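A single protein chain has been removed from this complex, and every other one stays in its place.
Letters are used for the chains, namely A, B and C, taken in the order the chains are written, and counting of residues starts over at 1 for each.
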Amino acid sequence: MPLMTLSDAIAQHVRDGQSVALEGFTHLIPFAAGHEIIRQSRRRLHLIRMTPDLICDQMIGMGCAERLTFSWGGNPGVGSLHRLRDAIERDWPQPLTISERTHAEMGVAYQAGASGLPCGLMRHYADTGLDRVGGPRTLACPFSGDSLLAVAAINPDVTILHAQQADQQGNVLIRGIIGAAREAALAARCLLVTVEARVERLDAPLNAIVLPHWLISAVSIVPGGAHPSYAAGCYPRDNRFYGEWDAIARERERFQQWMQQYVLASRDHAELLRRLRVAA
Amino acid sequence: MPLMTLSDAIAQHVRDGQSVALEGFTHLIPFAAGHEIIRQSRRRLHLIRMTPDLICDQMIGMGCAERLTFSWGGNPGVGSLHRLRDAIERDWPQPLTISERTHAEMGVAYQAGASGLPCGLMRHYADTGLDRVGGPRTLACPFSGDSLLAVAAINPDVTILHAQQADQQGNVLIRGIIGAAREAALAARCLLVTVEARVERLDAPLNAIVLPHWLISAVSIVPGGAHPSYAAGCYPRDNRFYGEWDAIARERERFQQWMQQYVLASRDHAELLRRLRVAA
Amino acid sequence: MTVTAARQLADAAVCFVGIGLPSAACNLARRTHAPQLVLIYESGTVGARPQVLPLSIGDGELADTAACVVSLPEVFAHYLQRGRVDVGFLSAAQIDRHGNLNTTVIGSYARPAVRLPGSGGAPEIAAHAREVLVIMKQSPRSFVARLDFLTSCGYLGGAGERARAGFPGRGPRAVITDFGILRPHPETDELQLCAIYPGVAVDAVRAATGWPLRVAHDLQVLPSPQPADLDTLRALHAATAQAHAVAVRINLRTADAPASHPH
Partner (left out) sequence: MTVTAARQLADAAVCFVGIGLPSAACNLARRTHAPQLVLIYESGTVGARPQVLPLSIGDGELADTAACVVSLPEVFAHYLQRGRVDVGFLSAAQIDRHGNLNTTVIGSYARPAVRLPGSGGAPEIAAHAREVLVIMKQSPRSFVARLDFLTSCGYLGGAGERARAGFPGRGPRAVITDFGILRPHPETDELQLCAIYPGVAVDAVRAATGWPLRVAHDLQVLPSPQPADLDTLRALHAATAQAHAVAVRINLRTADAPASHPH
């Protein structure tokens, strides 16, 4: 596990055209990494995220993505993701192909990917609209005859997570709401992690969620790297920013202006947080 | 979750002829509960345990079981389970039907059971002897065409676990090596738990393994309830006893004498531990 | 509407909660008549007891107050699909006369007029929860004769089609709206108006419904909400607004901090 700056990690490991999962369920969303991908102008990415959230809204609006796999694409508690809608409804800034699943299907798909299986199983009773537009197929349980839905595994080229701590060896500790982040990490061909802090020892409880260093391609220390999402034990979710994003992202011009003024004009995440007056 | 004595819990919830999983992988094996089942002379049980260990050796030797589902039936680091062997090799004290799987298959079977699925999936490349004598069947992945093994779910009538702590509501905290105990618990129709201690609050770290009280049919407080297995943070594995068991269980007479003198003659687990000079 | 929805919840029920109105109703119920209600959010927080309403389904408040935090694959497989959930609480952009729900698109799927957030956890909640409560504002645009997209199954085409398909959950037991409560007819599975708030005219409800709405022969008038319930709900919203308005400050020097274990 090499320790490197986030800009080096993205430069070395994320290539145009790759599938990139940025996971973290409301909690620990890797915003700093998403911004760095925007700064480095990656193109034609296949973004994978259960809840695209503001981070995918920004990356899609900035033209990084040509495809999105997701299960719920809103601004939680606020409303629409306007850049996501603009891409789907009006092909701006470019067409976006979507692969849409349910949360449970995404969970099964990541779990299958993490388990080295080509697919996973769920109960299935009747076709929904998603079954009709999507890829899943039914098969019969060889024991009970029950109808089951087979869900194709997801194995991202790169998975990026944010976490609280890394130790000197590069083992990473994640605390709190985890979503399918661990499965997304284990399913990936390359795993990048940003952390709030590097510590001598993790001092993790016995059954803590730790990603062993030898599974990780690069660790970068980025305090505040989940903002406006949060890192349990470090800082809370910036609910106010989530509310304000609705007005920022509603119109193309204001969105572009904001991205220029804050994300592109900042060398790194620390500078962005200072511009946002979140950090001193 | 009613709090009750172990003897009441077994009397109320374990019936002759049921399938009973006693899980805990080397760690937290529910010995006290197994002994109570022996004391209450349950018969025709279908025992389910990945590693039958001494507890199933004792239950089988005392005539509680007519069937065993397992994946590794030895005395860890010591050698054979002589009572298990005697039942399979010589039908003593009665014939024992075995359903044999691999550890990985048992894990998948419990996981499927815990997930409300009739079966789970594994990779499969060539038939082993177990595939030939056992029940699993192969099917083709509908996406990749890969050959996969379908493993039938396990849903025990009763699962019994031992754990470190229960709080006032009956939520249970498990710390340390977990094996497939959580999946066995969630797969069961009825869940019984013995714990080392009852506490005001669990004070569990964020991602600790906690079984919510409303999943549990009965909690019993049994200090030392895992002995000669162990409870992390409470007492170590009694490796010496595991070594001594080999000589105790080798011959039928000595085994019966030992069970009479220690397990049957003790009213409860505390008395047994005193007779074994493990507790004062 | 929130108070009426809360009243539908029995104490000690295990409830899989969506964000927004469902979450408000569940937390109101937990603070009033149902203190033992077990709330499960799809973020994996089981037994959450939030002090303020979460803005997102994964707010730290939910994790900090939960009995346990499990992964998302686990919460959907081990709790929902395993049949441990009594009540699923949903909302939607469109509902049809058989309680089927759309949260995906208005217009065509390929080129929607309005792209909605999508399914999230709703299709499996609708399938597996022993019963489903739906809470949504009633209008001809939301109570439609034909869904633009079938995201989550209610009673499908009605007349027992859901039961015949083998769904483990019974489907929507009640749809709570700003006019009253609709419930499925026991034979046809068609939603009919069963209860109205005091002062609501049946014709107004019909006008707000995109299909010819049937009215139960024993139409009830709901009691006015208890002042205590309204006070509790207002206090909850006020505490929530205050908590969410707090400015976040991040200390960039945490990188150099010692290995203290955040607990």
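Keep this in mind: a contact is a pair of C-beta atoms (placed from the backbone, for glycine too) under 8 Å apart; a residue touches a chain by one contact, two chains touch by 3 or more.
Remember, it's a predicted structure, so these values are computed and weren't measured experimentally.
Asks: In the full assembly, spell out which visible chains the left-out chain is touching.
Replies: A, B
Asks: Based on the whole complex, identify which of A:Thr26, A:Thr102, A:Ser115 or A:Asn239 touches the chain you can't see.
Replies: A:Ser115
Asks: For the chain that's not shown, point to the residue among B:Phe70, B:Trp214 or B:Phe255 touching it.
Replies: Per the contact definition at the top, the residue touching the missing chain is B:Phe70.
Asks: When the complex is taken as a whole, what residues of chain B touch the one chain not shown?
Replies: So the residues of chain B touching the missing chain come out as 25-27, 50-51, 70-74, 76-78, 80-81, 84-85, 88-89, 100-104, 106-108, 110-111, 122-123, 125-126, 128-130, 133, 147, 164-165, 175-180, 182-183, 196-204, 221, 223-224, 227-228, 230, 232-243, 270, 273, 278-280.
Asks: Over the whole complex, note the residues of chain A touching the chain we left out.
Replies: For chain A, the residues touching the absent chain are 114-117, 171, 186, 204-215.
Methods note: only the chains that are shown with their structure count from here on.
Asks: Which chain's centre, taken as the mean of its Cα atoms, is farthest from the centre of chain C?
Replies: Ranked by distance of C-alpha centres from chain C, the top chain is B.
Asks: Quick one: report the Å distance separating chain A from chain C, using the average Cα coordinate of each chain.
Replies: That pair's centroid distance is 26 Å.
Asks: Report, in whole Å, the distance between the mean C-alpha point of chain B and the mean C-alpha point of chain C.
Replies: Chain centres of chain B and chain C, defined by C-alpha means, are spaced 39 Å apart.
Asks: Two-or-more-chain contact residues of chain A, please, as numbers and ranges.
Replies: 122-123, 175-176, 178, 232
Asks: Touching two or more other chains, which residues of chain C qualify?
Replies: In chain C, the residues touching two or more other chains are 63-64, 69, 77, 81, 128, 263.
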